[in-house]
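The structure under discussion appears below in the form of structure tokens.
Every protein chain but one is kept in place in this view of the complex.
The block that comes next holds subunit A.
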Amino acid sequence: MTLFTNIIDIISEHGIAFLKASWMTISITAISLLFAMIIGFIFSSFKISSNKILNRIADLYIGIIRGTPLIVQIMFLYYGIANFVTLSSFTAGALALGIHTGAYIAEIIRGAVQSIDRGQLEAARSLGMPKSLAMRRIIFPQAYKRAIPPLGNQFIISLKDSSLVAYISVTDLYNTALTVQGENFMPFETYFVVGLYYLIIVLIFTFITNKVEKKLDVSKPKEALPA
């Protein structure tokens, strides 16, 4: 019973602080994802391109990012390069998360584009469409629908991964939990509460992506209009 009252106590005492921290978690994730999407688009087009040099650049980037831990990337951007450029902890965190997630998003977009039947591009090209036009008008509109489920999944991973920015003293959810726990010495209850906050954010996000997915369902065509 004390467990339960302790949890209630933590929420009533620190609920607002956790809410503010949630906002920090959401904003650093959102900004990093915006950045990651841009990087993802650029590097996926490098990978799809027939230019060997661009392919190599994309492979190098994706290889390095996937081959090193996110925490190392965060530390590197905050402390590692501090002698050359000093970034605020928020900027360094958002940047590191964005660069990290961008590599995975590049692979997701590439996978979605390459899952579109080759015949689609051939049909478009045979009608005289230049490759860029064919990609824009024919391939991407089909590919982005396929990219949404794995992108949603990646966004959730990023939201949870953002907890690592606590180690460069961004006052996000996880950092707040560390502080609260250091004061009350109730790790069970405190981590339980912070877990709950993360879970609720993820559930809300999942609800939204499911709605979007349904709305864009490729397998169900829009109602055919009478001619």
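In this text, a residue touches a chain if its C-beta (ideal position, glycine included) is under 8 Å from a C-beta of that chain, and two chains touch if they have at least 3 such contacts; residues count from 1.
Here is the rule we go by: contacts and distances are computed from a predicted model.
Q: Can you tell which of "Amino acid ABC transporter ATP-binding protein", "SufD family Fe-S cluster assembly protein", "Sarcosine oxidase subunit gamma" or "Cytochrome c-type biogenesis protein DsbD, protein-disulfide reductase" UniProt lists for the chain that's not drawn?
A: "Amino acid ABC transporter ATP-binding protein"
Q: Have a look at A:16, A:127, A:199 or A:212 and name the one touching the chain we're not showing.
A: The missing chain is touched by A:127.
Q: Looking beyond the chains shown, say which of A:66, A:137 or A:211 touches the absent one.
A: Reading the full complex, the residue touching the unseen chain is A:137.
Q: Going by the touch rule given at the top, which residues of subunit A touch the chain that is not shown?
A: 117, 119-120, 122-130, 133, 137-138, 141-142, 218, 221-222, 224-227
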